[in-house]
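Every protein chain except one is present and positioned as in the full complex.
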Amino acid sequence: MNQTTTLHAEVTQWLDEHWDPNMDLLNWRSLVADSGWGAPSWPSDYYGKDMSPMEASIVEQAFADYGAVGAAQSGVRMLAALTLLAHGSHDQKQKYLRGILTGEDQWCQLFSEPGSGSDLAGATTRADLRGDEWIINGQKVWNTSAHHAQYGLLLARTDWDAPKHQGLTYFVINMEQPGVEVRQLAQMNGHASFNEVFMTDAVVSRDDLVGEPGGGWKCAMTTLANERRSFDRARDIGARKGRQGKIFRDLEEEFAIANEPYTWYPQRAGRVDLILQRAVATGAIDDPAQRQDIARLHIMAESAKWTGERAKAAAKAGKPQGPEGSLGKLAASNVARLAARVHTAISGNDALLTGANSPMDGVIAEILVSTPAISIAGGTDEIQKNIIAERVMGLPKEPRVDDGPFRDVRRNTSGPTTKA
Amino acid sequence: MNQTTTLHAEVTQWLDEHWDPNMDLLNWRSLVADSGWGAPSWPSDYYGKDMSPMEASIVEQAFADYGAVGAAQSGVRMLAALTLLAHGSHDQKQKYLRGILTGEDQWCQLFSEPGSGSDLAGATTRADLRGDEWIINGQKVWNTSAHHAQYGLLLARTDWDAPKHQGLTYFVINMEQPGVEVRQLAQMNGHASFNEVFMTDAVVSRDDLVGEPGGGWKCAMTTLANERRSFDRARDIGARKGRQGKIFRDLEEEFAIANEPYTWYPQRAGRVDLILQRAVATGAIDDPAQRQDIARLHIMAESAKWTGERAKAAAKAGKPQGPEGSLGKLAASNVARLAARVHTAISGNDALLTGANSPMDGVIAEILVSTPAISIAGGTDEIQKNIIAERVMGLPKEPRVDDGPFRDVRRNTSGPTTKA
Amino acid sequence: MALVFTADQDQFRDSIQRFLSDQMPTSRVRQLMATDHGLDNQLWRQTSTELALTGIHIPEHLGGAGFGPVELGIALEEMGRALFCGPYLSSAVLSAYALLICADADQQERWLGDVASGERRCSLAVTESAGLWQNDDIQTKATGGGTASSLLNGRKRFVIDGQSADLILVAARADDGIALYMIDGDTNGLTVTALQTMDPTRKMADIELNDAVATKLTHAPDHLLDTLLNVACIALANEMIGGCQRLLDSAVNYTQLRYQFGRSIASFQAIKHRLADLLLDVELSRSAAYQAAQTLADCSDLRTLDEDQRRHLTEHASLAKAAVCETYLQTALETIQLHGGIGFTWENDTHLWFKRAKSSEVLFGTPAEHRERMMTAIESGNRSQENAA
Partner (left out) sequence: MALVFTADQDQFRDSIQRFLSDQMPTSRVRQLMATDHGLDNQLWRQTSTELALTGIHIPEHLGGAGFGPVELGIALEEMGRALFCGPYLSSAVLSAYALLICADADQQERWLGDVASGERRCSLAVTESAGLWQNDDIQTKATGGGTASSLLNGRKRFVIDGQSADLILVAARADDGIALYMIDGDTNGLTVTALQTMDPTRKMADIELNDAVATKLTHAPDHLLDTLLNVACIALANEMIGGCQRLLDSAVNYTQLRYQFGRSIASFQAIKHRLADLLLDVELSRSAAYQAAQTLADCSDLRTLDEDQRRHLTEHASLAKAAVCETYLQTALETIQLHGGIGFTWENDTHLWFKRAKSSEVLFGTPAEHRERMMTAIESGNRSQENAA
């Protein structure tokens, strides 16, 4: 307790001395990064203070209590930082970590390909060494924010004779070069949350190979394992809204850009919260058959919510992870699908409409055309069920037919284009 | 046309001369079998008249028009006859076919085993040659009427080094011997439609090997291909009910015994026909939510019925088999499952009851405890879906892991006992 | 039931299929759906004159081909498969049927020939608020009139192809009951407001009538709206089944071409079983759609249906609508899912059918409303059987 108080006081004192909401955001974050308070759990060699996660959370709390902005920690940039901290060279950490904390650099993830979605390790983007440079050719897809990014976390194949997980290598690629073309990928709901990235003789310096050649899968696992955690952070920050000063204006602009791809995500989840209000508004609430469907949805959504709470409580109590922890994504798909059905039934004829003609200024239509995404994005329902069956329930894996040299594995020859 | 009339007249004349409803059934059928009119499409060497199926159906019609009883053609005995006709030796045909047509002998099928249900070719009942005899050891299951049968159609493994389909041999086994023990297998709905058959050093003469050693799978396919057709026949015959004479009394007794295992089959199918009447009786018909479920069931059942009619009409019109033909069994499972749910909802509290306390003198309870069988018996839903996917839709098979020598194929070591 | 198609019918289907695969590839659908009227005049002329699809079910003496609902169903099925853009459902099907039922000989002469030949495009305006077409929903008033002209006042919603119609048939209420009234698309007092619809391949409009001059159709049989709704549902069901099949085909094709983990994903059992389930759903729904078309074909005269015919028509129309629209949506959802991320993109074609499925789910009434309507029809049958017994 006393230690907590001391640390909190120390941070507060530092903020007393340095915090100025009229600074511009980048300057302030440079100060924070260099002070070590931006990422106190990182090593003191690299913008940190060697603190425990517990201590780091006290620092974070002190920033929040003070109402001061911390280091840039949202989105793929944090995945990059954590992967580089785990697997990067000294030079790479020196070169990239500061720009991450200051928010100067944005990052994107270049893992998925048109031909390898669920089967990430089947990537066919190639990296060939030519002198001191790796030459990259191939196509990536589902790259959030790639159109804003300075750097990409790239998984590419360097060895075609090794089994598929062992022929991949992990690189940092500079996105601002002629060989890299980024195109936004329009979705059926009219939004564009992702990009395609085409690499044609793009260049990566030898120094930007992360980890070992052929060791890319291990690095990618580090990135993916941190994926959920760091996305969570991007959302918390709304609390600072409404504060005065240039720094907050800068921050809001940053959030607006960062969150732009996600404006439709609440609709993707099915908007269970709107159901009762809509049912009252249309009179569906008085239809006994519709009440049954509304009730089914309420039961599923509440049970899913409680299951999530049980998982969190078990983790907090230090209990071993039970099955309840792996089910959230699958439950969310089911909830969203059912919610879209119920919203349709409640709306009747009006479910024909879109845009301003659709109820709630288009929100209802956006639910109907967005929910199909939730069972695909971030690992399809099918992949979730494989994981639950094999890792949670311990059921045997299927016979494998892709464990020989990658060269011989059957695959999508050219990768289906988006015109599939 | 003229030919039809002539043939019909010829049969009628023969019946004029021989038919006597006061004969006993066995004597009459002996006469029919020896005349060739009992199985006119069979070869004239074996109780037939070498006629085309079209001609045979005219004969059958003439018997029906006359109101005369024909040869015994129901149940497994017909599967036996057709298999022997296709694969049996001259001596086997001589020995067995007459007893089939006269109804003197009953037959049963000994294919399935506790350890090989969906995967029939995984049979592990063994046949070992000792001198002039095959010695049989193993257990079969799901053997309808085995407790009445004189003969069994046995699939047993004679070669453990061949791949699994090639190590099987087909035999006729005499069921009335000390090494064969038949036990009725009680079901969860209180009926017992099937048997288990235990063979312990049971004996089959060398002469009773059907086809070639190792050629058992081909013979079994013949049996199975005829399975549906011959079961259909067993039901047609109710039309003769009420006719006078000893021969009809004998016939009814035969039917009663033959159909005893199937008395619950109407309930297994879900009794959609009772739904409306029950809904009116309980007042469920006035409940808007229940009406939705009743409607869903009606839609599914009617659509399934029409789909079956489309399949039959296409076959009759000589059109290539479309997908509609393969779907009946799967549709029937879905209908039965939904019907049980609707019956439960309609009955409310009373669905707790069974026997005489259950509505309609137990019929409702029998539906509820019988419908789970329909998606299992005669090929599980899972197997039906594999067939539809692979044969109808042309989807690729899964990688196989059971194509080496059978000795090395992983299998249920002792076969789970019924105490699973 | 027309359990199996004749060789002529099969040939008829093939010719439409060829035409549409030439003339209405999805690239063309995408162009047309981005336009205001979703319609290509030249293609419409080809459809109506060369292929004579707009008059399939119109008697020959009125300028049609003299076939019936089964052949019309084939055309609709193929249009649904291709996502044909144009006022086929609104004009050639709904309005033509309305004229067959309600117009007298003179009126048929005046309009039906042009509708059958595609010369003029007509829309049918019934709905005001409710999903089902029920008399109670009709608040639009017709006044004055006699034989010549009436004045219409009111609002109609979801008028299919209302923005491109030369003629509009309006269901309105006068003192002597509900009848259909014909107005010109450019008449004074008519305001047409295009709607932003979920499915841009099917255009819709709201219309407002302020003393719009109209001609009353002579015949207004009992249960007129019910009969029109039955026709609409049966047409839609057959159109939808074509879309179901198109989606299923694309799911089957894509999963076979797509390799993951060294295998075609169609070789994974979970995928196979779901495709088998889908096939079952589609075939069952197909039977329902075909049966409904046959039941309509069995009605010799839609103007004078006896109670038994009406009941069967209603039962089968609502059954087919409820069955097929749920299958359609399910097939669309599964097809997206089986395509993975690519299935959610704009460039992939799946969403075009998904949106058609989604809007067809509630067009002419929700599945739940049609299940209830079917139940009522069945009950009335049971009651009349009891009375007869």
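Details
Order of writing sets the chain letters: A, B and C. Residues in each chain are counted from 1.
One rule holds for everything that comes next: a contact is a pair of C-beta atoms (placed from the backbone, for glycine too) under 8 Å apart; a residue touches a chain by one contact, two chains touch by 3 or more.
What you see is a predicted model, and the numbers here were worked out from it, not measured in a lab.
All shown chains touched by the missing chain in the whole complex, by label: A, B, C. Between the chain not shown and the residues C:Arg28, C:Lys272 or C:Arg286, the one that touches is C:Lys272. In the complete complex, the hidden chain is touched by one of A:Arg206, A:Lys385 or A:Arg410, namely A:Lys385.
Considering A:Gln94, A:Thr263 or A:Ser303, the position touching the chain not shown turns out to be A:Ser303 (whole complex). Chain A meets the missing chain through residues 276, 285, 288, 291-292, 294-296, 298-300, 302-304, 306-307, 309-310, 312-314, 316-317, 319, 323-324, 327, 330-331, 334, 382, 384-386, 388-390, 392-399.
Take chain C: the residues that touch the chain left off the picture are 268-273.
Across the interface with the omitted chain, chain B contributes residues 112, 114-119, 122, 141-142, 185-190, 194, 289-290, 337, 344-345, 347-349, 351-358, 365, 368-369, 372-373, 375-377, 380-382, 385, 398, 400-402, 409-412, 416, 418-420.
Throughout what follows, only the chains that are shown with their structure count from here on.
Central chain (C-alpha centroid nearest the global protein C-alpha centroid): C.
Here the spacing of chain A and chain C, counted between their Cα centres, is 43 Å.
Centres computed as Cα averages put chain A at a distance of 57 Å from chain B. Multi-chain contact residues of chain B (touching two or more other chains) are listed as 288, 291-292, 398-399.
Looking at chain C, one finds that residues 263-264, 268, 271, 368, 372 touch two or more other chains.
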